[in-house]
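Here the complex is missing a single protein chain, while all its other protein chains stay put.
First chain written, first letter: the chains are A and B, and each begins at residue 1.
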Amino acid sequence: MSNNSNVKFRFNNSELWGGLIGLGLGLFVIRSGLKLKLGTINDPGSGYVLFYTGILMCLFAASIIIASLSEGGPTFGSRWENARWTKPLIVIASLTAFAFSLDTFGFLLSSIPLMVLLLRLIDPVRWSLAIPIAVIAPLGMWWILKRLLLIQLPSGIFEIG
Amino acid sequence: MSRPSRLMFAVAAVGMLISAAAGAQEYPTKPITLIVPWPAGGSTDLTMRAIAESASKILGQPIAIDNKAGGGGTVGPATMAAAAKPDGYTIAQLPITVFRLPLMQEVSWDPSKDFSYIIHLTGYTFGVTTNTESQFKTWKDVVDFAKQNPGKVTYATPGAGTSLHIGMEQIATLAGIKLTQVPFKGGAETNAAVLGQHTMLQADSTGWRPLVDAGKLRLLMVWTSARSPNFPDVPTLKELGYPMVYDSPFGIAGPKGMDPKIVAKLHDAFKKAIEDPAVIATLAKYDMVPNYKNTEDYKKFVVEVTNSERKVIDSLGLAKK
Partner (left out) sequence: MDTIINVAHGFGIALLPVNLVYCFIGVFIGTLVGVLPGIGPISAMSLLLPVTLSGTPESGIIMMAGIYYGSMYGGSTTSILVNIPGEAASVVTCIDGHQMAKQGRAGPALGISAFGSFIAGTFALIALMLVAPSLASVAIAFGPADYFSLMALGLVVLTFLTQGSMAKALLMACIGIVLGLIGLDSITAQPRLTFGRIELIDGIGLVPVVMGLFGVAEVLLNTEQIIKRDIINAKITQLFPSKEDWKASTGPVARGTVLGFFLGILPGGGAVISSFASYALEKRLSKTPERFGNGAIEGVAGPEAANNAAAGGAFIPLMTLGIPPNVVMALLLGAFVIHGLQPGPLLITQNPGLFWGIVASMYIGNVMLLVLNLPMIGMWVQLLKLPYNILFPLIVLFTIIGVYCSSNNVFDVYVMIAFGVIGYFMRKLGYEPAPLVLAFVLGPMLENNLRKSLILSQGDLMTFVTRPISATCLALAVVLLVGPLLPSLRKKRELVALDEGV
């Protein structure tokens, strides 16, 4: 990240957006705190600490925004410069798919394909190595947990595992 | 969640039927989680551990205790009612607050609908203690002090809306004094609070016993109907002029919709557990005796208790607005 990529008053200033998200969260927390009732100082209610934490969040977010406007900050582009942004995206997508299949298909039927995907997509491991690893690692862990530590991993609708 | 195709749905349904049928026969096939809604180390936790230990031998599977404390012992059962599957692998201890709190405020559960009641087990001995170094030698000292300093007397309870909280407020009303409740999460914490003199009094179940035996705490009164054989010198509420008995009986339950066969299996195992001499001995350490009620009687009891609690809550002006 080079210094000349810093920009002022630009909408792709990543610092500005970070601060704005923080501000939004802070406002949300303040609102939730108010809804949960502040109580009195003799007997603070459920929303008491949330409300004041929300105010602090807004203050800190505001200072980040002000700094981003006065000093500028790196653009989104520069943050991802020289980065293969598709790779994290692929991993995130595989993990999301895994999350949705875990409950339905169970641990073994979901994690073996996940391992194959990860082994082949990040930086392809040759098939003759990828397949054994993808099968043996989940199977091995499943066995250890089930037999030695008595922990049952989700088995899914087919009751496999 | 993805929408399964019709075929898959059929396969899943058949699979579930088979597994459900098999489940009732083989149950339990894996460790059971028993939620104890109090911090580890209090009297409930320790006695439930002893009971679970004995029941697990009968069931042939370990029972893991999961301490989910807070909300006067309601956080655990509420979480179970909301999130756990009624497969018999998650059950919880149900303290009386589960029935009482819904009368006092908005809550996420309905005691008449959200639980599969299994078995009623036992009840507590409650007592009020103070630090041995405190100025209070008897309960009368507390009343006298509180009359001159309204609201200055603080007492630690294991949570707002617990029998200890309600009981103390009732006592205060009868005595014409004002006390300030400080809600903790359970016995281990209230012990520390009164030992460190952060609160003047502690109102809790018998977790204080080793400390009273060691002379660190002074027991001012017990809330049972007769004096405790372990503390023959300590007066009961009735003797002090408050016509009340508090023992907060409790049992265990699972989430709603449990298979009656599984309920029966758990009931039998826990019934044997509270007949186990080792368990009775552990209970006796905390001045508790088994108070067995089967599944049907427990359900009736819940209705009775809810009605009587409603009267008390109304009379104290704590009812939900």
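Quick note on the criterion: contacts are C-beta pairs under 8 Å (C-beta built on N, C-alpha and C of every residue); 3 or more make two chains touch, one makes a residue touch a chain.
Since we're looking at a predicted model, the values are computed, not measured.
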{"item": "For the chain not depicted, the shown chains it touches", "value": "A, B"}
{"item": "Touching residue (missing chain; options B:151, B:176 or B:241)", "value": "B:151"}
{"item": "Omitted-chain contact residue, chosen from B:56, B:202, B:236 or B:295", "value": "B:56"}
{"item": "Where the missing chain touches subunit B, by residue", "value": "31, 33, 39-41, 45-46, 49-50, 53, 56-57, 62, 64-65, 67-72, 74-75, 78-79, 82-83, 101, 105-108, 151, 154, 159-161, 180-185, 188-189, 191-193, 195-196, 198-199, 210-211, 213-216, 281-282, 285"}
{"item": "Interface with the undisplayed chain - residues on subunit A", "value": "14-15, 18, 22, 25-26, 29, 32, 36, 40-50, 53-54, 56-57, 60-61, 63-64, 67, 79-80, 82-85, 87-88, 91-92, 95-96, 98-99, 102-103, 107, 111, 114-115, 118-119, 122-125, 129, 133-134, 137-138, 141, 145, 149-154"}
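The rule we apply is simple: only the chains that are shown with their structure count from here on.
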{"item": "For subunit A paired with subunit B, centre-to-centre distance based on mean C-alpha positions, whole Å", "value": "38"}
